[in-house]
Each structure stands twice: as C-alpha cells, then as structure tokens.
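Please see the structure below; I have some questions.
Just one protein chain is left out here, and the rest sit where they should.
By written order: A and B. Residues from 1 in each chain.
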Amino acid sequence: MNLAAIAFRNIRRNSRRSLLSGTAIALSTLIIACMFSILAGISEDYRSNVTNYITGHVRLRNREYDANEQLNPLHLSVPGYAGLVEHLETLPGVLATAPRIQFATAIYRNERTYAGLGLGVDFEREGAVMQPDKAIARGLLPRMGERELALSVGLASELGVDVGQRITLFGKNKYLGLSGMTFAVTALVRFPVAGFNRSFFLLPLDTAGRFLKMPGEATEVLLLLADPRRQAQVAAEANRLLDGLGLTGVRALPAERIGNWHNLLRLMDSSYNIIALFFFILGTTVIANTTMMVIFERMREIGTVAALGMTPGEIVTLFFLESLAIAVMAALAGVALALAITAPLSRTGIDLSGPLQGVGFEVSPVIYPRISLRSTLFVFLYSVAVSALASFLPSRRAARIEPVEALRSL
Amino acid sequence: MKLLLALAWKNLSRYRRRTLITAGALAAGVAVFIWLDGWLAGAERESERNIVWYESGSAKVLPRAALEDLRLLSLKEVIEEPAAVESALQAAGVSAARRAVLAGELFFGEGSLLVKVIALDPASDGRVFRLAETISAGRYLAPDEPGVLLGEWLAQDLGASVGDLVTLRARTRYGAFQTLELQVAGLLNCPNPLVNKGTAFIPLSLADQALELQGAVSELDLGFPERQQPGPRLEAVRARLAGFPGLAVVGWKELAQDYLMIARAKTAGSSLLLVLIFIIAAVGIGNTMLMAVFERVREIGMMRALGLGDGAIRLAFLLEAGGIGLLGTAAGLALGAALNFYMVRWGLNLGAMIGSMDIGYRVHTVFRSAWHPQALIGAPAFGIGASMLISLIPSSRALRLQITDCLRHK
Partner (left out) sequence: MNANSRRPLRPALAALLLLAAVSAGAQSAEQILKRLEDAQRFRTQEAEGTLVITDRFGSRTKTFQSYAEGEERMLLAFTNPEEKGQKILRLSGEIYLYFPEAEEILHLQGAALKESVLGSDFSYEDLTGEESLLERYEPRLLGAERIEDREHFVLELKARKRGAAFPLEKIWVDAERYVPLKAEYYALSGKLLKEMEVLEVKSVSGRFVLSRVIIRDRMKKDSSTELRLGRLRLDEALPRGIFSLERLSW
C-alpha cells in the first residue's frame, strides 16, 4: 500500500479541512516569522545605535581617558589620528574608521550661556558610521574645515536658534586655556539616540581641533568591522599596531568590554527572548490544536480504515504523513508570505512615530524588520515539528481504539 | 429557548474533546495576550517610576525663578517658608517632601568628583520617594547625622564604601564656601542610572545648618497616588497654591524632558506585538471553531429535517460557541491572571539569566509586570465575541445547502 499516495489523496479529498488546518499553520508561521523580524529589527536598531554613536566595534582611546572621563580631559588624546587611521585601515576586517573629538563647552547666546556637548567628526567617514546625513532634520551638513556646525533639535530649541544663524562657543581647550569661536548653524539634526538630542552638536573634526588647540588629535577613534564577532581579535591587533607605532599611551577596547553598554544590550536581548517565547507558546497551541482537531474529527475514518484491515502502525503513518504534508506546505507558504511582507518593509521601515509607549531605550521611531535566513529556517522547522508531533500522539491514540468504537463515534 | 440552551449544553459535553481543544485554543490566546500585555505595561510603568519614584516625584513646587534654568544647581532661588506651602498642600490632601538641591564636589582619598547633592528629610522623604527601598549596602540616612548616601556607581567611581569618611565641598545659600565631613552611611542602587551615577544624599537638617539655609528649601516634591490622572491633580494643587505667586508647580512629565523624547521615540513596537498576538489568537480560535462546526453539517441537516428553524439552529450553535467561549476565556483569564500575578509580585530576574556582569556598573535587573485592567476585560470579551461570530460562518453555510445535501455531507 502506498501510504504516501493515499495521504495525498486524502488531503485533496478533504480540501476544506486541509485548507482550514493548513491556513492556521500558515498564519501562525507567518506571524511568528514577522515577529522575529520585528524584534530583530528593534534589537538591531538599538545595537547599531550604540555601536555607531558610542562604542564602535572597537574603540581606541588614551589609556587614562576613561578613568578621568568626567573631566573631559582633552589632553588625554589620541595623537596624530590622520596617520593612525591609515594604519588602522590596513587591519583585516576593518570596514570604517571614525576619529572623533568629544568635548564639553559653553554656548553664548543673547548674553546667556548654555551648556553643550560637541562632537568633532569627519563627515565623510561618518557616512559609514554615524550616518549624520540620515539624521538631518533641516539644512546641510557642515563642511570640513569651515566654522560650521549642526545642532541637535533639542539644543536648537533651547537656544532658540535656527539654520542660518550664528552662535559662539567658548570653553576649555586642550591647554586648559579658553577658546572662543563663532560658528554658523548649517543644519538641525535629529539623532535616533534620544539622549543626544538634548545637548549635542556636530562640527568638523579639523575645525574642532583648531578650536580646542589640538589639531591632528582626537579623543577617540571608532572602528567598524565587517564581522563584529572578531572584535576581540581586531582590538588585540590594533593594540599591537599601536605598540609598533610607539603609541603605547593609546589602547583599543572591543565594544563588549566597554562597561555598561554591553550589559544593557544583553538585558534587552533577554527581554526580547522572553517575548519571543510568548509567541512560540501561542503559536504552538494554535498549531497543535488545529492538528489534533483534525485527527479527532476523523475518528470514524480511522475506524473504517482499521476495519478494512490497516494496521495501527500503518494508520499512524498515514495520518502522520498527511499532517506532515499539510504542515510543510503551509509552513512554506507562511514563511514565504512573511518574507514577501518584511522584505520591502526592511527597506522602507515601519513608521511608528505615534504617541504610543513601547519597550527598549535607544530605539528610533521607525522600525526596520530584519530578515535572517537562520531564523526563517528555524520558524519553518518549528512549525513542521509542532504539527508533526501534534499529529503523532492523537493518531496513535486513535489507532489503538477498537475499530467498532471508532465507527461508533460521530 | 430553553430547549436550545439544553441542546447547546448537551452538545458541549457530548463533544468533550472538541470542546476542550477549542476552549484550549481560546484559553491559550487569552492567557498569552494578558501576559504579554502585562509585561509591556510593566515596562512602561517601570520607566515612569524611574523618574517619579527616584528623581522628581509626581510634581515639584519650585520658585518660579528657578524654572529658567533647571540645570543650574545652586541655592540661589529657594522657597523661604516651606511650612506655609505644606499646610496649603495638606488641605489639598497631597503629601510633600522637602528637599534642597545643590552642586558640590565630593573628596575621597586623592580624588574628587562633581556631584549633585540632594538634602532630604529621612523621616518624611519616603512619603514621595522610594530611595529607602533601593539601599544595596549599609543603611538609609538618619535625621541628624553627618552621613551621606551615595549612588552605587558614584561610590565605585570614587573608590569609597560604607563607613568611609568623605568631604563634601559646596557653597552655602549666600555663596560662602563650606565643607562637610560625612561618613558614608549607605549605598543605593536603584533603576534610575542618573541617581546611581551622580547623586549624593545628605540629611536636610545638616544641610540647613551647614549651608545657611535658614529653613528654606529648593523644592517641595509631591507624590500623587499612582493610578490617578496627574492633570486634574496638578490643577487642583495650583489652585491651592495661588496664594504663592512666586512659586510654580511643575508635573513630572514637564521635568523629564529626556523621558518624553525617549517615550515618543519609543515606538508602538509593543502595540505591534500585541496586535500580532491578537492575530494568532484569532486564527487559533477561528480555525478550531470553523472546524468544529463544519464537522457537524450532517447534524445540522438532521436538525433541519426534524423541523428546527434556521434561526433556531443558528442560535443553537451561537450558544454552543458562546459556551465554549466562556469556558475558554475563563480558563485563559485565570491562567493569564495567575501568570501576571507571578510577574507582578516576583518578577523575572533578568540578571540571573544573563549571568554575571563583571564589567561596568551593576544594573537593576528584576523586571516586573503591571496590571492592566483593560486587557483583563477586553481579551476575554473579544474571545467570547469572536468565537460566537465565527461560529455563524459555517452554520450559515450549512443552512444554505439543501437538507439532503447536508445529510449526505462528508
């Protein structure tokens, strides 16, 4: 007896029932796959914000900077970043390097002083790292070498300043002296990292170096890697490179060793894993329910077939094959549909800037679902596995019942 | 009608397995929805509490002049007669805590750090703030002692521990330099990182004497009962304090600008997740319902043959579906509520899942859910409604067939 053939015939014969159970499986699979993409998108967004804005995959700083970070010690710098960056780019796996100067300063406007945090950056390099061009709310990014800066929206509104106006910065320079310089505001920027929007502003790295009397120096250099998992190795290689260049005062750290950020990321991942668990539990019940329903509804059929001479083993196999076939097709459909939906969304994003609360910290209002072949496969296999299991047990039960009893049940 | 009810009831017990499976699908859907909803409500509430419990209270009464620059931590603008304000507030049924806030420098060993100093009254501060619950080492402050409470991360940066003697340097209300020799009474680790990293707490009586406060305070912090809408309360308080034109009452949302930016940037990711759960649950319910009723087309044919009217048949199935719905949602409600209760009461220790976080600061890691009554009512209501509505589909289909086709069905 060709059980497979019988199985397929049964599927086609009870098209409505097959469709119903198949739809349930497909929809469950679809939703769980979408959920994974969305959660991955949120998590990835957070990760990438922390990476692009704060830690990079590897961060080079003066050895003593972190211990004195509160004082904003400009003299504890990374000297000669231009040459250093060239060497760093030769390290295998380095995608982008971003030298930066971070400094605290006062902003003078209308006889009042305000506090501001400046980030001197190389706008061209940051196109691959911080991507400031994507964050522009208004205006154009400052030009390198010019006395221009881009204000975060929060700072701009606090100062009452808009694009085209000029403001004066004054603050401590590297030599603990004062520096003052007037800048033109060329852009307003809305950072995806909310905390930045209150007091940060961006300016050209070379101008910042001039302003702070530290030309050619940076407070940190961030590295982005092609494979973030190699960050520890790359950091070690960077340290060897630094030693070779005689820059023993500068150290490279992989992001996972940069204190708190790493811990917060792990915390976030944990909470998302738990949420994924909810979905799985629900999805499992739906799929199992559906599958079991189908089996129990066909008790009479089982009885009939048993009375006709099919062994319990064959019966179980038959029903198992049916369920498996439906499950595979349905799960495939579900996963395919999920891909069809999330693929375009992963480019355009889901815009959720409505006034609703959510989870997570540095998360942007636009979510870009992320498609991962691994999780897609995982969801597919999971759906099939649950269906298979859910069909196996009841069909075994049913097959062991006396045919007479089975025939009797309506 | 009685007949139909009896019929419905009989059918429920007759098709026990079917009933249980369908009800099970419902139960799972409702339970998971309630659980996830509670989780998300907990996350939202957690971030709100971070501010209200540890940083700003529900609202602050401040000198109007201090509103100009809230970041300026000086004792220049003060409330001269807090007692008068407190009696006015008491008449409005609002509890208040007195605090003096200033900037200072904390010296220990060879180092020093700039800190925000909050002078509070240990006896009454608990009416509004929950700092006493976050003590992680040592103990809370006693009213008149020369002691200081440090945020854990601050203590770590300073290198100080419980029992150490530190010196605080600050300026008095009139601008004179003052130093206080303090013993570290305790360390606190609360979910609010700002408090952990940059705040030192001293007794108000000590500050009053050492900093020449002469009974004045920087602010009166108010605590409103959590579940109420702050809006009308604020208005009521403002009305009560109309007799103090120099004072302003500011709600916590206005004070926590950072939070608002994050909350808005925090997306409807959670709502999206809830919608997804919703859909899966709906799929599960619908699917099993559909299957259950479709299997009984012959039965419907029989009933029609026996003379039962269409309306009656529909009603019968509706009642049956309602019964299943009731059963399932009751179970789901119970399960969901139980799960939520566990999460609210004991929460989930995410830290244990992550393992040791040996670099950086210790982060608060116990996560608790919140009760969200709307979900507890809405989810079951939807469950019952959906089941009943969905049952109409197959029964209507069946009723359109010829009676003989019904009987021949399957």
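Miscellaneous remarks
Keep in mind that, in the parts below, a contact is a pair of C-beta atoms (placed from the backbone, for glycine too) under 8 Å apart; a residue touches a chain by one contact, two chains touch by 3 or more.
Since this is a predicted model, take the numbers as computed values, not measurements.
Although one chain is omitted from the display, it touches the following shown chains in the full assembly: A, B. One of B:5, B:123, B:137 or B:210 touches the chain omitted from the figure, and that residue is B:210.
The hidden chain makes contact, of the residues B:135, B:158 or B:180, with B:180.
Touch with the hidden chain on the side of subunit A covers residues 73, 75-76, 106, 108, 111-113, 147, 166, 168, 170, 172-173, 175-182, 211, 213. Contacts to the hidden chain, counted on subunit B, fall at residues 69, 72, 74, 107, 110, 112, 167, 169, 171-172, 174-181, 210, 212.
Note that in this section only the chains that are shown with their structure count from here on.
Distance from the subunit A centre to the subunit B centre is 25 Å, each centre being the mean of its Cα atoms. Within the complex formed with subunit B, the subunit A residues making contact are 16-17, 20-21, 23-24, 27-28, 31-32, 34-35, 38-39, 42, 70, 115, 154, 192, 194-195, 197-198, 257-264, 266-267, 270-271, 274-275, 278-279, 281-283, 285-286, 289-290, 292-294, 296-297, 350, 352-367, 410. Interface residues of subunit B, counted against subunit A in their complex, comprise 17-18, 21-22, 24-25, 28-29, 32, 35-36, 39-40, 43-44, 71, 113-114, 157, 257-258, 261-273, 276-277, 279-281, 283-284, 287-288, 290-292, 294-295, 299, 348, 350-351, 353-354, 357, 359-361, 363, 365, 367.
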